[in-house]
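Got a structure here, written out as structure tokens. Questions coming.
Only a single protein chain was left out; the remaining protein chains are all shown in position.
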Amino acid sequence: MAPGLVEPPRYNEVPSVGIKTLPKINALNYTPGRNVVEKHSEPYEHDDLRGRFPDVHWPPLTEVSYNDKGHLGDPQFKNLLGSASDVFDYNPKIGTEIHGIDLATLTDAQKNDLARLIATRGVVFFRNQKNFDIDAQLKLGSYFGTLHSHATTCVPKREGLENVHVVYTGEDSPDLRALFTPTFLWHSDVTYEIQPPSYTSLKVLTGPPRGGGGDTLWSSQYAAYDMLSTPMQKYLEGLTAIHSADLQAQGSRDMGRTVRREPVTNEHPLIRTNPVTGWKSLFYCPGFVTKIVGIPKTESDHIISYLNEIVATSPELHARFQWNKDDVAFWDNRVCNHSASYGFMPHRRHAVRVCCQAEKPYLDPNSKSQEDDLAERYGLRKATKDGSGVVNYND
Amino acid sequence: MAPGLVEPPRYNEVPSVGIKTLPKINALNYTPGRNVVEKHSEPYEHDDLRGRFPDVHWPPLTEVSYNDKGHLGDPQFKNLLGSASDVFDYNPKIGTEIHGIDLATLTDAQKNDLARLIATRGVVFFRNQKNFDIDAQLKLGSYFGTLHSHATTCVPKREGLENVHVVYTGEDSPDLRALFTPTFLWHSDVTYEIQPPSYTSLKVLTGPPRGGGGDTLWSSQYAAYDMLSTPMQKYLEGLTAIHSADLQAQGSRDMGRTVRREPVTNEHPLIRTNPVTGWKSLFYCPGFVTKIVGIPKTESDHIISYLNEIVATSPELHARFQWNKDDVAFWDNRVCNHSASYGFMPHRRHAVRVCCQAEKPYLDPNSKSQEDDLAERYGLRKATKDGSGVVNYND
Amino acid sequence: MAPGLVEPPRYNEVPSVGIKTLPKINALNYTPGRNVVEKHSEPYEHDDLRGRFPDVHWPPLTEVSYNDKGHLGDPQFKNLLGSASDVFDYNPKIGTEIHGIDLATLTDAQKNDLARLIATRGVVFFRNQKNFDIDAQLKLGSYFGTLHSHATTCVPKREGLENVHVVYTGEDSPDLRALFTPTFLWHSDVTYEIQPPSYTSLKVLTGPPRGGGGDTLWSSQYAAYDMLSTPMQKYLEGLTAIHSADLQAQGSRDMGRTVRREPVTNEHPLIRTNPVTGWKSLFYCPGFVTKIVGIPKTESDHIISYLNEIVATSPELHARFQWNKDDVAFWDNRVCNHSASYGFMPHRRHAVRVCCQAEKPYLDPNSKSQEDDLAERYGLRKATKDGSGVVNYND
Partner (left out) sequence: MAPGLVEPPRYNEVPSVGIKTLPKINALNYTPGRNVVEKHSEPYEHDDLRGRFPDVHWPPLTEVSYNDKGHLGDPQFKNLLGSASDVFDYNPKIGTEIHGIDLATLTDAQKNDLARLIATRGVVFFRNQKNFDIDAQLKLGSYFGTLHSHATTCVPKREGLENVHVVYTGEDSPDLRALFTPTFLWHSDVTYEIQPPSYTSLKVLTGPPRGGGGDTLWSSQYAAYDMLSTPMQKYLEGLTAIHSADLQAQGSRDMGRTVRREPVTNEHPLIRTNPVTGWKSLFYCPGFVTKIVGIPKTESDHIISYLNEIVATSPELHARFQWNKDDVAFWDNRVCNHSASYGFMPHRRHAVRVCCQAEKPYLDPNSKSQEDDLAERYGLRKATKDGSGVVNYND
């Protein structure tokens, strides 16, 4: 059988709108590495979504039921893509961008397709979602499951939005890159919770213009699983890791802020099954995993170092997204890590995130690897996993 | 003084062509992670540029004179950008894409501007350069300096093109990612030469369609220098590194191929000055640096590990480019590392590279850091370099 | 000038007592890797020195004056060694064993010599100090300076001995090696204090017999400084590190124990001068240093990793001591790290430690490296520091 999809041809002759539909530049005004800084008048239009740190205390999270809407999605995503003007992947492993869809007006069938597509592709991008305001974002999030409220990060000034996580960097904010290693910044959101989130949307309300920095990267944990040797997959399938909220809570306390829910520590399997795709993924988070359980600390440190390197340095696993105002990224935290980038000073950057709690992570031993499943389905040659051969490195 | 460029506004109202001007997809034909595989009839249109490994032997490289054309470029790149329909950065540190320019028909003034822009931005991208055939590519390369011939990689079948480096992956080629660490794959071309290249063009003749994988990433060494603490900058400014062609030559010999020029080892400063911008850059290459000179091996290993992590894991330093057929990337090997990505199987991928030898690397102690220079010029707040503060990590 | 000491010959013909003066074994009772386990009747003779964790709270430490008695010591240690029956080094960099001295009956002149010798050699060992009971140990410690009380570790049951740190592992204690990396276990005592200790004595009251495990290792920080390249020495001479008691306090709290003094964090120079020898030493502690100040976190992590490797893996820096009952090690915490070893189960191991607070760490830029000073004094060839040469590794 021929590898890949050979026909029918999937492109027609109508030119699409590109990734970045910004107004045209006058090229002679170009200054390398510099952009016009948007002046924001006060009152700022999204002032109600600026952050505050309320001095409140919430009880511990308790178990909630979760029925993944992705199960109801069409295998070809017909309801969603039937309305799309364009759809394309960022690369074979992760990331898809859809044009022509308004997230504020999805039918339930489209929502189900969306869930299924996100679970399949890790992250899906939508440009210019002006109608998708915070209320619509919360409503869509609630469709997928019980919303999560973050214990430490800021919530909108507007009352009643404690389920919204606010990201805000002001024009005068210093570049804090020195405080972190880039590897540590890779994370999946709040994996320390007993039911870490699945479908998560982030909308950028205000941000640097094209080329101004502040990209976000996602790293596929399906594909990370496939980077492991078969014996290492087996090794990790028997192990769990400790995910801890302690450092995050400590940082907040050191800044004089209230930690609204006592920090928790949960133990999750290192390899989990995604209920929608049936694929195994690594479930490892550089930012929150502190130790692997049941093995010596020295061994844990080295395995963590290995997983860090896979997650952070493999370009095949990554989708990199350049934000414009009103763009939305929608990802499945169960199967991706993501990482912010610094260096967008002196631009204001403001975004809001909504996510729902998913099932407790589990491993179905009969589930499959993404790469194996697709290789079988499309007759692809499997990647070799033996790195001991001749290195004929041809730069 | 206000930070950044506040006016005049640089955008007009004419919609630009986006990054990816591919024909529109019929969204209902979409298959996640899979693309139509182009069928190539034989004779393949670029058969003359397919590779061969001639059994010839060349003398060692000798010193050649080099006058950087970038010195002649206009500070605002007026000659080049005056003809452009669009220009935009990928992020503040690295990468710029220009639309509306035909690389095959540049005036000398435009070539000089191009050199200056490449030296400034590290890498510049041009889409859809159908006219820029291999002869035009060689001619433009020769304008910038004496062309380099690679000692081991394949050259085109067509005689007389030994200055061209061929990149070719067939439809049946296995995915070799397991042979390398992603970090090791980061490199600047042939840095082991006595005069490693500056301006380098790579044109993709045939490749995977949109989303099919095979992106290339560049990592700025100007920005890498700025990631170092001031004491570490001083430490490295006093040191040199050994760049070696031995492993590359050994790999070729193990494959039964002729090494056309005996492998060399050269010692270069770890911090060098770019003669065009006057900026200091790290001059470190994960793929070819074997040791740092004058310090114990243990110390050398750890400093190398540190530099590897900066180069490979800092998203602020990276530009990621998704190739279409006939796209050209033009970079300055003195100030960038780059890295291929795997995972585009089963697509054919074919590209040709031309580069010229630059000056012998040197450090002018009075040269400046890029970040310091721009901070001063635009009144920007400097990034802190102290990582010992409170980590208030807000995922 | 001839290198080294050529005359007068320093050995006479009288056989010395060896390192281990244990009663002779009947070789036929030998069992590989196993020893007779001493049966301890109750009441155990050192029951009053068994540990307890009193629920008390102490105020923060305040600055105390410190006059190093080593300044008063004889340069040839005549007062101390005049009474010794033997003295020998463990290796040129660290560790000296003295026979024939009773630590309980030293004159002040001998005490001063002892301080000077400890500051010079890092650690000095005395066998079979039966007379040197806890009261004598405290008295000698007090001669050297204000005694330190530990905030978390156990103190003797006997009241009034809060200045004594008790080390106790029972016959049924599990082997806890898996909880730590061996590298992390290297430490200098309580370096997080504002005035970390200098002269520190540890006496083993009960322990495994010869070959039963539980050795202690010391690692010279004078010699660690000399492992660094000259540029790295300069780099570190400008930097400080954060030493933190937080993890130790947290561990105690997690075990339900009282932390008797709030955990502190202090910033100390990474290179300090020993006031007695005038030698520079590294002042780095794998167990308590959390960050280097003033440099990015990524850089800090790699420098810490480098220093860890030097401290933990260089055999030239190490003295390894096999304890017998009533042996005493006396070290200068300013210039040594030390590390316990596991694997002595099922033997009881019981020891008591006393230490005094020293000066606040400082760097005198005019002080010398130990290796440079001795090379000059004895006409020795200096060790090369360039690791970039040919590796002719002859196993």
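Read from first to last, the chains carry the letters A, B and C; within each, the first residue is number 1.
Keep this in mind: a residue touches a chain if its C-beta (ideal position, glycine included) is under 8 Å from a C-beta of that chain, and two chains touch if they have at least 3 such contacts.
Since we're looking at a predicted model, the values are computed, not measured.
Trainee: Per the definition of touch given earlier, which of C:68, C:189, C:299 or C:327 contacts the omitted chain?
Mentor: C:189
Trainee: If I consider the whole complex, including the chain that's not displayed, which of C:110, C:129 or C:339 touches that chain?
Mentor: Of the candidates C:110, C:129 or C:339, C:339 is in touch with the missing chain.
Trainee: Which candidate, A:297, A:360 or A:381, sits in contact with the chain we can't see?
Mentor: A:297
Trainee: Of the residues B:95, B:251, B:275 or B:296, which one touches the chain left out of the display?
Mentor: That would be B:296, which touches the missing chain.
Trainee: By the contact definition given up top, give the residues of chain C that touch the hidden chain.
Mentor: Contact residues on chain C toward the absent chain are 2-37, 39, 76-78, 81-82, 84-93, 96, 98, 100, 117, 120-121, 152-154, 167, 171-172, 174-185, 187, 189-190, 209-213, 215, 217, 227, 247-248, 251-252, 254-255, 287, 309, 312-316, 318, 320, 322, 339, 341-347, 374, 378, 380-381, 383-387, 389-395.
Trainee: I need the residue numbers on chain B that touch the omitted chain, in ascending order.
Mentor: Residues 177-182, 184, 295-298, 301 of chain B touch the chain absent from view.
Trainee: Spell out the interface residues on chain A facing the chain that's missing from view.
Mentor: Touch with the absent chain occurs at residues 227-229, 231-232, 234-235, 238-239, 242, 291-300, 302-303, 305-306, 309-310, 385-388.
Everything that follows uses one rule, which is that only the chains that are shown with their structure count from here on.
Trainee: Do the two copies chain A and chain C share over half of their interface residue numbers, or under half; same or different?
Mentor: Here the answer is same, because the shared fraction of interface numbers exceeds one half.
Trainee: Compute the distance, rounded to whole Å, between the mean C-alpha positions of chain A and chain B.
Mentor: 28
Trainee: Of all residues in chain B, which are in touch with two or more distinct other chains?
Mentor: As it turns out, chain B has residues touching two or more other chains at 227, 309, 385-387.
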